[in-house]
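Right, I'll just put the structure down here and ask away after.
One protein chain omitted, others in place.
In order of appearance the chains are A and B, and numbering begins at 1 in each one.
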Amino acid sequence: MTKEKESAPHLVGQFEQWKLARSANGSGWFDAVRESAISRFAEIGIPTPKMEDYRFTNLAPLARGSFQHIAIAGDNKNKLDPDPYLYGDSTAVEIVVRNGCLESVSAAGDLPEGVVVVPLSEALHSYRELVEPHLAQYAPIESEGLAALNTAFLEEGLFVHVPRNVILQKPVHILYLTDPGDRETVSYPRNLWILEEGADLTILESYAGDREATYWTNTLTEIVLGENAALRHYKLQLESEKAYHIGRLHAKQERASRLSTYSISFGSRIARNDVNLALEGEGIHSIMDGLYLGDNDQLIDHHTFVDHVSPNCESRENYKGILSGKSKGVFNGKILVRRDAQKTDAVQTNRNLLLSDHATINTKPQLEIYADDVKCTHGATIGQLDRESLFYLQARGIDKDTARSILINAFAGEIVERLEFEPMRSRVESLLYDRLPGGSALKEWR
Amino acid sequence: MLEIKELKARIGDKEILKGINLTIRAGEVHALMGPNGSGKSTLAQALAGREEYEVTGGEVTYEGKNLLDLAPEDRACEGIFLAFQYPVEIPGVSTLYFLKAAMNAMNKYHGRSALDAMDFLALAKKKMSDLNMDQSLLHRSVNEGFSGGEKKKNEIFQMAMLDPKLAILDETDSGLDIDALRIVADGVNRLRDPARAILVVTHYQRLLEYIVPDRVHVLSDGRIVKSGGKELALELEKRGYSWVKEQAGDTSPAVS
Partner (left out) sequence: MKTSDDELQSIVEKQEYKWGFVTDIESDRAPKGLNEEIVRFISAKKEEPEWLLEWRLKAYRHWLTLEEPKWPMLKYGPIDYQDAYYYAAPKEKLASMDEVDPELIETFNKLGIPLEEQKALAGVAVDAVFDSVSVATTFREKLHEDGVIFCPFSEAVKDHPDLVRKYLGSVVPYSDNFFAALNSAVFTDGSFCFIPKGVRCPMELSTYFRINEANTGQFERTLIVAEEGSHVSYLEGCTAPMRDENQLHAAVVELVALDDAEIKYSTIQNWYPGNKEGVGGIYNFVTKRGACRGRNSKISWTQVETGSAITWKYPSCILQGDNSVGEFYSVALTNNYQQADTGTKMIHIGKNTKSTIVSKGISAGRGQNSYRGLVQIMKGATNSRNFSQCDSMLIGNDCGAHTFPYIDVRNPSSQVEHEASTTKIGEDQIFYCHSRGIALEDAVNMIVNGFCKEVFRELPMEFAVEAQKLLAVSLEGSVG
């Protein structure tokens, strides 16, 4: 029987232990929030399938007693090479966080004046005046146990503050790595990105871990976009196929701001991504795209929520899934159009390819509309590769596996092509080829 | 080159080909005519290896090999090209990429080295201008958003690029205006070659004014009921298909 809630007392217990361990760093101004977050977590625990939002995603494995806070778990002998995941100093400002601890910050000497790009640990100390008004202001700590848990333990991550009208040409990249280890560990990456009026920036976020490691990443990002600010955000999730990835993003958008957020999910045993956009001003434009690839026993769950609060905003959402093996896909997309949000123009689509007899998909595209002068459409499709197309390719001499790969790649291409940041796009393309049968041949022909 | 003996095929429970006999030699152009529903397209698609058409009897020998044993892609690599009656749209795959994949597959099949990318592009552009095709089509998704004429030209363009031994044109003329028809026919005529055979499947005699066949066959109710020289097409145009049916002793109502 599924339970009403999964309490995880050992995680609460680790909080005390962790507090003692870090007391050397001095207690901070944020400690009161941590305390209330951990007691809230103790009350509500880890969500269970009894809750509508977790109906298809059973997180009971997370409640097991074996996940150790990564800082308590101790050092690892083998280190994962970060290079395959980095883009290079000349391309991006890069920060690497390994096992929850800061490893490196690339030279960022040429940043425009007033721009702050620092690890969160540093921001908590040195930029309290910038951090305090926003940190933990947007994530639903009261209702989501795992958001509360992240808030209690938050320490490392990416803090970005871009002042008024500053355009940052160079993208900022944060890479979270988890090394192989004997124990099952959990880490709590936390990001806070603040773009003031007219600021413009690209942020890359990558997650990777040792192939054999069983670990849990519980990450949370809060974004504030001031008037007319623009952010392009790419999240690439390449965790180990034994890992658990819980990701949550909350963005608050002000008047005429533009946000594009892309979620590429290839890794994890269970991946759960919540993307929440609040459109709180007129003339906002939001894009929310995603591509998920599931194989073997993977479960990949995306829950997205666009809250149209103000009139004249536009949101575009396009998620595509490719599922093989015994993998499961879950998509839940909700568009809420509030009473005042007249002239809203919202489009949401979720398309899925099921490639094996044992793969399954649950999709629920929802519209909840309280304003009458709106244009909202949503659509969902589930299907297999088109037989006509397969035959057409075969009739041109292309073998069946390759033909399938070409069509799968074309299906994914709609999302991949939208990744404006070229190095990211080619990385995703190449990762995609690696996962397709006969994909190596396709790679050569490009 | 191609020898079809007593070929029978069906879709689901419906028998469509009821014993086809046809021999085509290298260098020849054959026209296969017949009313709608007589089995023309079925024959064309069955030769290309479409799985939905179940061959229930007879044999097909191509270049000394049993064609029916080969997978569709192997037939293509062996030099059989089918110009589709309804070319398929493949969103997200550019025409250029599609062709490259096809040519590389064939090169690999024959153990030849891959074509140089620059040579390939130059060749593609040349063939396109021969067909009076807009070169931007190369970068658009295969057939997606193409006009009817563009789709048919794209088939002929692919044929020119892939250089087949046996080309089967399935109603390539239908839906084309006269200018496009001329361009398509020119494209086909340019490929006439002593080493190549061409089978033109059509409902109308019109195309055969531009692509003059060596032999004309009339298909009716799953069988070839009459064969002759190019004059047969003209005769058919004058008398209609009912004439052939009568001659064949078929008393079922005429379709013209």
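Simple rule for what comes next: a contact is a pair of C-beta atoms (placed from the backbone, for glycine too) under 8 Å apart; a residue touches a chain by one contact, two chains touch by 3 or more.
Just so it is clear, the model here is predicted, and its values are computed rather than measured.
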{"item": "Where the missing chain makes contact, among the chains that are shown", "value": "A"}
{"item": "Touching the absent chain when the full complex is considered, from A:164, A:285, A:316 or A:378", "value": "A:378"}
{"item": "Hidden-chain contact residue, picked from the options A:104, A:143, A:356 or A:430", "value": "A:356"}
{"item": "Interface with the undisplayed chain - residues on chain A", "value": "52, 339, 352, 354-357, 359-384"}
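Basically, only the chains that are shown with their structure count from here on.
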{"item": "Chain centre separation (chain A, chain B; CA means) in Å", "value": "50"}
{"item": "Partner chain A, residues of chain B touching it in the complex", "value": "48-51, 71-73, 75-77, 81-82, 84, 87-88, 90-93, 97-98, 100-102, 104-106, 109, 114, 141, 158, 162"}
{"item": "Contact set on chain A toward chain B in their complex", "value": "386, 388-389, 391-400, 402-403, 406-407, 409-411, 413-414, 441-442, 444-446"}
